[in-house]
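The structure under discussion appears below in the form of structure tokens.
A single protein chain has been omitted from the complex, and every remaining protein chain is retained in its original position.
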Amino acid sequence: MAISEPIIAAPAHRDQQLSRTWGQPPGFWGWFKNVHHTAIGIRYMVTSFIFFLLGGVLAGILRWQLARPENNAVGPDLYNQIFTVHGSTMIFLFAVPMMFQGFGVYLVPLICGARNIAFPRLNAFSYYIYLVGGLLLWGGLLLNTGADAGWFSYVPLSGPEFTAGKRSDIWAQMITFTEVSALAVAICIATTILRHRAPGMTLNRMPIILWEKLTIAIAVIFAMPAVMVVSSMLLMDRTINTQFFNPSVGGDVLLYQHLFWFFGHPEVYIIFLPGTAIISTLVPVFSRRHIFGYVPIVTSVVATGFLGFSVWVHHMFATGLPQMSESFFTAASLMIVIPTATQFYCWMATIWHGRLQFKLPMLWVFGFFFVFLIGGLSGVMLASVPLDWQVHDTFFIVAHFHYVLIGGALFPMFAGLYFWIPKFTGRMMDDHLGRIHFWLFFVGFNLTFFTMHFLGLRGMPRRVYTYTPEMHWGTLNLLSSVGVLFMTAGVLVFLVNFFRSKRYGKLAGADPWGAGTLEWATSSPPPAYNFLELPTVNGREALWDAEPNQPIVGGIREDIPEMLVTNSLDSEPQYKEEMPGPSIWPFLTSIAVSIAFIWSIFSPWGIAYGAIPVTIALIGWLWPRGKSPTPRYDNPRMEKSWNG
Amino acid sequence: MSAIFILAGLPGDHRVLQPAGPQGANIEWLYWVVFWILLVVYVLVVLGFTHAGKRAYTPARGILPIIKDRSGDRRAAWVVGIAVTLTVLTLFAVLFMTVITGKKVEGLTSKNPITIQVIGHQWWWEVIYPNSQPDQTVTTANEIHLPVGKPVVILTNSADVIHSFWAPNVNGKRDLLPGYSSAFWMQVDQPGTYHGQCAEFCGLQHAHMGFSIVAESEDQFRAWKEQQLKPAPEPSSPGAGHGREVFLTHACVMCHTIRGTDAGSRMGPDLTHLASRNMIAAETLPNTRGALAGWIIDPQRIKPGNHMAPNLLEPGDLEDLLTYLETLQ
Amino acid sequence: MLLLLGAMILTGCKREERDLRPSPPASVTINTAQVSGLNPGANSVPPPPPPNIYEESAYSVSEGKRLYDQYNCVGCHAHGGGGIGPPLMDNNWIYGSEPQNIFATIIQGRPNGMPSFRNRIPEYQAWEIVAYVRSLSGLLPSDVAPAHNDELYMKPSEQSMPKQTPTGVTGQPEKSQ
Partner (left out) sequence: MERLRERPILDVSGLPSVAFGRANTTWFANVLYMTIEGTMFALVIASYFYLRTRSQDWPPYQLPPSLWYGVANAVVFLLSVIPARIAQRAAPEGDRRQIRIALLALAAFAVVNMVIRGFEFTALNCRWYDNAYGSAVWALIGLHTGHLITEFVETLTILAISFTDKMEGTRLADVAINSDYWYFVVITAVIVDFVIYGTTRLL
């Protein structure tokens, strides 16, 4: 591409022109037509945070019930529903939608220097589908139809014979909803990262957070189909009498576990990798230097994504597998420690050779180091088969995975929120309240979950609704329950902080942290068109490495929503694509799809009849409308290229 | 760190860490070795981060400029490289110990062992000492007797959903999967009673699905088995006689077996030697007259959702029934 | 969406009820006259039967199914197909298809082989079995009828059977044979 210079500076009316082109319709119906990634990203974050609060309330009830031996706060039936919905909510409705979809949808296009996400309508559709899935699960719980077979709903307990009614069906369809949503977002994010990066942001210069989002998107694409297949099998076993899991006619209960954990373990990394990505983004910013070991970290992220698919059997050690396969999966599970350890050492080196500014987000980053490490190390114990035989399915496991998931996702999430909320809202969060939040949460978290290690070693299995006083588990359980109060207080402080700062917070400006990625090159919050001048990139930290007169992209039409498409490897400009504008059809399609899915819980014909409105809505969505400008075709060279 | 020991010192036993047999002991050994290794790793990494933080900490209100100096990176690369290598070596050590411990735990064997079949039910354990002659087969529930110092084979399967057989003092757990029957070995060296529990979520009463392992000397074990083989004695008193009548004409007979009477249903636990057991209702209640009475009248209050129906017996009938059940030594 | 939620609220609440400490419906009295005659009070107008609350809960019906198997109803009636005893999955009812008719059959027994289970099967369990037996011939809505069991496949599951209109609903015996 030719670089011509110089041109006249941006005239003010371009802002108006771009706002008209990229703006989203106002009003009630406008909300349903909005397809801009910042709006959808915020919706994902707010919705999943609400689910986080709801899931937390359930956790509080669980701890209340377990605080004393032979407590009678909730009976076994309700307890089973609550812990199932708690787990399912936190995994499917909070962790993935927050860490992958929420942060990803909002930040990826900005970090790429693009004006919107690829396939914005698909992206909007994914949000509605996710929302309906969440409402389905919670509507079920409120109607005493909450799933009650655990968040992994093993057959035959969740199967046709042992779970009467519609509880497991609702769980299975909730899975379908959330996975369709995650898969749609995976397509949007992968395409955005590989095809809409700013010129100059070659693969070798891609910020680590983009590498990680790309890895997750690909992991989602390979992992989520497994859980959709297995939840569909469960649903079919329950509704149309297929026999996948019926041992007396050739079905197999372990098939369920294999398929579920083939999804389930990558899922852990789908939740944890965004956490490390936030750490890898924040550590250099607050150490005031480029990250140490870019290549090892990127390699580790990608390797984690791959290795995540080779360890699922370690969830099934207690089923009595052949010793060879046990040793293999132990080795694989231990191997996955290596990339994570590498990242830890690289972060340490970055801080060591940097100039540490211990601002609020960094407090949470250090919290992550100390807390996640415990979970990671107890994970080494679990990878060891004989130890796993002892502590599997006990409170030791409960402690472990809360250290991994809260340590590996929630601490980075709060770090990320304190870091990016100024970008989302344009105002700074209060530092003092943020520190109170941290210490309350940190103390409460460790009190609640560290004690559970001991409960596990003392023989307390997970998912018991009560226990007898003779077991001597009472004191530890009480301590654990007290910790919840601290955590709750911490989260309340966060909410207060958020709503206060949203109104009264100090204005953030474009770049309050002196960060290096492109989302800080535009105002906070970003305008409807994200960037007035589309940037080009000269290094791994786009803003730190920019030349004094770093070129900008010119020649993109501003009267239609046009975006530059670059190639995957070198981000060389390839062509300019007109992006779809606001539309009600994604919403209508999501309603049609929801009707089909929910109907199928009650009758297998739901899918068949429900497909008709879905088809109509899809045709309405895809049918070309309005007057597009005359397309501009490339020379015959193009025609050759797609054949190759 | 001190918090760990304070918490660890609370009353009650660390069942996993108080092994009563060779397998439990092997696993306990592995636990402590891995624990200390990991503790050292944790302390080192935490020290690394705090030291790095202290070293690099720069008090400043504003935003500091970016460091472009890369002189330290070469050395850092070496350090990181060495740290990663050490990590890999540590993991190899853990892997090695895992494999040898696994082999030891699974390698337990002997000739002509005692075989015990454990069948998981929602929410109790059926225990059978199989024999080719039906009248030499012992069937009991929730209480596994075995001789100390001898490896026994546990054959498992499940009658309904997945359960998991776990006696933490003795060995790790093993899932009971419908459609699969698996066998594993177990050995207890110290005489005593050890608690065990279902470890895989199995529905409403997963919390109350315990069992106990009673390890006793060879002679005691043989005597116990002799006793268990006998059919129920004829009632010796009129009260007990009427109690048996109550048993056979009420709901009891629909689900339970008492060998030597007409009661032969296999839905619930075999009650032929009910009085010889320490606990009832899958280790939920002590086997006392009062507890038994409460259990018979309203089992749904004690274990809501379990498969035993409430029995609204006349007080006299209940007393006689209890008297009869107490004769089932 | 709202409509669906509404539908769920209407059908959902009771369907998922799990009464773990059941007490039998108190008002039910059994018309002993039914035992003696094959055609009880055809001309008199019977009082409207109390609804069997267990038929509204999927959990109770599945409990009924479990008890049906475990109390060995299977021995004579098979899985509804009949054998020594009459089939239960068709719409011929010798003693009537109303819940209290079937309940009386279980509790009191019937001539020609059906034993009395009085005292042996607690009343609430009998009602659960009644609910299940009625589901066998499609008298219950499909969302409470149980799905198939994990055993050898014998017949379509209760929930997927067509709803039948029994001919003997008034307690009128079917003229079989």
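Per-chain residue numbering starts at 1, and chain names A, B and C are given in the order in which the chains are listed.
As a working rule, a residue touches a chain if its C-beta (ideal position, glycine included) is under 8 Å from a C-beta of that chain, and two chains touch if they have at least 3 such contacts.
For clarity, every value in this text was computed on a predicted model and none was experimentally measured.
Colleague: Quick one: which of A:Asp252, A:Asp393 or A:Glu541 touches the chain that's been left out?
Modeller: A:Asp252
Colleague: Sort through A:Pro525, A:Gly539, A:Pro573 or A:Gly606 and give me the one touching the missing partner chain.
Modeller: A:Pro573
Colleague: Could you tell me which of A:Gln24, A:Thr202 or A:Gln243 touches the chain that is not displayed?
Modeller: Once the missing chain is taken into account, the touching residue is A:Gln243.
Colleague: Which of these touches the unseen chain: A:Tyr44, A:Phe83 or A:Phe119?
Modeller: A:Phe119
Colleague: Out of A:Leu210, A:Ala226, A:Ile291 or A:Val371, which residue would touch the omitted chain in the full complex?
Modeller: A:Ala226
Colleague: List the residues of chain A that touch the chain left out of this view.
Modeller: Touch with the absent chain occurs at residues 1-10, 12, 118-119, 183, 186-187, 190-191, 194-196, 199, 221-222, 224-226, 228-229, 233, 236-237, 240-244, 246, 249-252, 255, 258-259, 262, 510, 521-523, 532-533, 536, 549-556, 562, 564-565, 567, 573-578, 615, 619, 622-624, 628-629, 631-634, 638-639, 641-644.
Assume only the chains that are shown with their structure count from here on.
Colleague: Which chain, with its centre taken as the mean C-alpha position, is closest to the global C-alpha centre?
Modeller: If one averages C-alpha positions chain by chain, the most central is A.
Colleague: Could you tell me which pair, B-C or A-C, is linked by more C-beta pairs in contact?
Modeller: A-C
Colleague: Let me have the rounded angstrom distance from the C-alpha centre of chain A over to the C-alpha centre of chain B, please.
Modeller: Going by mean C-alpha positions, chain A sits 37 Å from chain B.
Colleague: When the centre of a chain is set as the mean of its C-alpha atoms, what distance in Å lies between chain A and chain C?
Modeller: That pair's centroid distance is 48 Å.
Colleague: Can you list the chain A residues in contact with two or more other chains?
Modeller: Answer for chain A, listing residues that touch two or more other chains: 75-77, 156, 161, 247-248, 251.
Colleague: Could you pull out the residues of chain C that touch at least 2 other chains?
Modeller: Those would be 18, 20, 150.
Colleague: Mind pulling up the chain B residues that touch chain A in the complex?
Modeller: Spelled out, the residues of chain B in touch with chain A are 3-4, 7-8, 10-17, 26-27, 30-31, 34-35, 38, 41-42, 45-46, 48-49, 52-53, 55-58, 60, 63-68, 72-73, 76-77, 79-80, 83-84, 87-88, 91, 94-95, 97-99, 101-103, 105-106, 122, 160-162, 164, 166, 168, 171-175, 177-180, 182, 184, 195, 197-207, 284, 304-305.
Colleague: Which part of chain A faces chain B closely enough to touch in the complex?
Modeller: So the residues of chain A touching chain B come out as 75-77, 80, 149-150, 154, 156-157, 161-162, 247-248, 251-254, 287-290, 292-293, 296, 318-320, 323, 326-327, 330-331, 334-335, 337-338, 341-342, 344-346, 348-349, 351-358, 366, 369-370, 373-374, 377-378, 380-381, 383-394, 450-451, 454, 456-459, 461-468, 471-473, 475-476, 479, 513-514, 516, 544.
Colleague: Residue numbers of chain A touching chain C in their complex, please.
Modeller: Going by the criterion above, the answer is residues 75-77, 132, 139-140, 143-145, 156, 159-161, 164-167, 237-241, 243, 245-249, 251, 591, 594-595, 598, 602-603.
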